[in-house]
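Take a look at the structure set out below.
Removed: one protein chain of the complex. Kept in place: all other protein chains.
Chain nomenclature is as follows: A and B, assigned in order of appearance, with residue numbering initiated at 1 for each chain independently.
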Amino acid sequence: MSEWLLFGQALLNGILKSGLYALAATGMALAFGVVRILNLAHGDFLMLAAYFAIFLFSRFGCDPLAAIPVAFLLFFALGAVLYRGTIKPVLRAGELNQLLLTFGLSVLIQNLALIFFGGNVKTIFVSYKTITISLGGLSFGAGRLLTFLLAVVLLLALYLVLQRTRFGRAIRAVSQDPEGAALIGIAPEKINLYAFGLATGFAAVGGMMLSVILYAEPLIGLGFTMKSLAVVVVAGLGNIYGVFWASLLLGVAESLVSTFVPEGTGWAEAIFFLLIFFALIFKPRGVREA
Amino acid sequence: MKAKPKGILVKSALLFVLLAAVFFPFLSGEYYLHVAIQALMFAVLALSWDMAARAELVSFAHAGFFGLGAYVSALSFLKLGLPLPLCFLAAVLVAAGAALVLGYLTLPLTGIHFAIATLAFTQTLQVVALRLPGLTGGAMGITVPSLFGGARLFSYFLIFALLLVLTGISLYLERSPFRLAFTAMRTSERVAAVLGVNVVRYRLLVFLVSAIFAALAGAFYVHYTSTTIPYEAFSLHIGVASLVMPVFGGLYSTAGPLLGAVVLYGEEEFLRTAISYGYMVVYGLILIVVILFMPQGILGVMRRWNFWK
Partner (left out) sequence: MEFLEVRGLKKTFDGVVAVADLHFTVQKGEILAIIGPNGAGKSTTFNLLSGLFPPDAGEIRFAGREIAGAKPHERCLLGIGRTFQVCQPFQELSVLENVATAYLFGRHPRPSLVRAREGAAEVLARVGLAAKLNLFPAQLTAPDLKMLELARALATGPRLLLLDEVMAGLLPQECIRVMNLVREIREEGVTVILVEHVMKVVRELAERVIVMDYGQKIAEGTYAEIAADPRVITAYLGQGEGTENAG
C-alpha cells in the first residue's frame, strides 16, 4: 500500500472512530454543561448498555440497532433515578463531593459488573459485523460506518432540539444561568433531570454501538470516561456544540498515531491524556470578577 | 467544656494504640503481620492524600506517585545496582521532581480541573510503564528480591517508622499556621492571597511532601511484595484507596485517614477472600453513602455522638 493510501485509510479510520467518541462525549458534555456535574461514571453507562445489547441479542436474538430506542428509554429512566437519588443531593455540596460521588458510582458499577458478568470479554456477531466495504483501495467496516452515521444524525437532532424547541431553549437557559432561568419560569430541577436522563440515554446509544463494533468488558467504561473527558475538555468544558469537532480531532489524531508511530496503538492512549492535560492548562479561561 | 478529662482519655487511648502497634508484631502470626503491614502502607498513602486535600488539591495523581516510587526504586535496584536506601532516595527525588513540575503546571487549576489534570498524569504514567518494556518489563512487570530477605518483622517496623514520621508532619501542620493557610486556600485562594498567604509556595510545598510519601509507600510496596505490574502500581485501586480512606475516616485531619485506612483495609482483606471484587464494591458504596449521609466521615459521627464524653 502506498504511503498516501495508508494515510487515507488512517484518516478514514479516525473519522469513523470519532462517531463512537461523539456519542459517548455528548452525554458527558450535557451533564456538565447543564447539570454542572462531571460524571466520572459516564463511561460505565456505555459498558452497561453494551452488556444489555449482548443480553438482548443472545437471549432474544434481538438486533442491537433495533433495540436502540428501548435502551435509550431504559437508560433515560436509569439516569433520572440516579439523578434524583444521588446527584441532586450533592449539587450544592461543592466540587469535591460531586467528584467523589460520581467516582464512587463508577467504582461500584464497574465492580458489580465484574462480579455479575465476569472479567472476560463478551462479543456478539450480528450479520453486518463482518461486512467490509471497499472503495478505491480504502476499506472500512459497516458497523463503524453505521455508528458514525448514527452519531451524525443524533447530534444533528440534538442541536435542532436545542436550537428550535421550547425544551431546547429551556435547557440552554439553565445551562447559561440557572438562577436567571428560574426567574423566567423555567424549573431548573426538572431540566436537570431531563438533561441527565438524556446524557445517560446518549451513553446507552453509544453502548449499543459499542457491542456491535467492539466488545463488552467490565472495565471498558473507564476508557470511554477518559476519552469523553478528553473530548469535553478539548471542546471546552460544557460546550455541547464543540463535541463533534473535538471527537473528530481526537479520533483522527489517535488513528494517525497508531498507524504511523511504531508500536503506536498503545501510545495513542497517551495522546488523550496529554491532550486533556494541556487543554486544561493552556486554555485561556474567563476571569470572573470578585 | 470539660477539656481536661477528655484530653487524658484521648492521650491514654493514643498511648494504648501506640504500645499495641509496637508489640503487635511480636504476638501476631505471619498472616496478620502481613495484613498489618499492608494496612500501614495504605495509611501512609491515605494520610499523604489528605494532606494535599487540606489545601484543596483533590489529587488523582497519588496512584501516579505511588507507581512512580515503586518503579523508580525497583529499577534503581535492578538496572543501577544501588543499595536499597539509595533506591528509596531515588524514588523520593524523582517523585519530588515530578510533583514540582506537575504542581507548577497545574497552578492555575483548582477543584475539578485540578482533579482531571492529575488523573491524566497518572494515566499517562501507566501508558509509559506499559509501553517501555525494555526498561520496565511492560505488562509483565518487574521483580525484585524480597525486602529484608522476607523478614516481615523488619518490614513492619520500617513502614511503621515511615507512618510515624508522616503522622508527626501531619500533626505539626494541624497545629501550626499551616492549618489556617490551607483552610483559607480551600475556601478561596484569591482571598487567602490578599490576606498575605503565599498561595503558590504553600500549594507546591504541600503537594511536594504529599507526593514524596506516596512515592515512599510505592517504593516500600514493590520491595515488600517483590513484584509489581503497571496495572497494579498505577491502578484505579490505589487511586481509589488513597482517597476513600480519608473520606471515610474524616477529611482534613490526622486521625481520620489513619482510622479510615485501618478499617477499610481490614474490610478489603476480609472481603478479598470471601468475594472477589467485593471490597471494591464496598469502596464504591462507602464513597456514595459517606458523601450523601456522613460528609465528615467516622470522626464526624463520633463527634456527633459525643464519643469522648
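Things to note:
To be clear about the criterion, contacts are C-beta pairs under 8 Å (C-beta built on N, C-alpha and C of every residue); 3 or more make two chains touch, one makes a residue touch a chain.
All of these numbers come straight from a predicted model, not from anything done at the bench.
Within the full complex, the residue among B:Leu80, B:Leu132 or B:Val194 touching the omitted chain is B:Val194. Within the complete assembly, B:Pro177 is the residue of B:Gly7, B:Pro83 or B:Pro177 that touches the hidden chain. Interface with the hidden chain, as seen from chain B, comprises residues 176-177, 180-181, 183-184, 186-188, 190-200.
Rule of thumb we're sticking to: only the chains that are shown with their structure count from here on.
If you average the CA atoms of chain A and of chain B, the two centres end up 32 Å from each other.
Residues 38, 86, 89-90, 93, 95-101, 103-112, 114-115, 222, 226, 229, 233, 263, 266-267, 269-270, 273-274, 276-277, 280-281, 285, 290 of chain A are the ones that touch chain B when the two sit in their complex. Looking at the complex, you find that chain B touches chain A at residues 53, 58, 105-106, 108-109, 111-113, 115-117, 119-121, 123-124, 127-128, 130-131, 190, 236, 240, 243-244, 247, 275-278, 280-281, 283-288, 291-292, 295.
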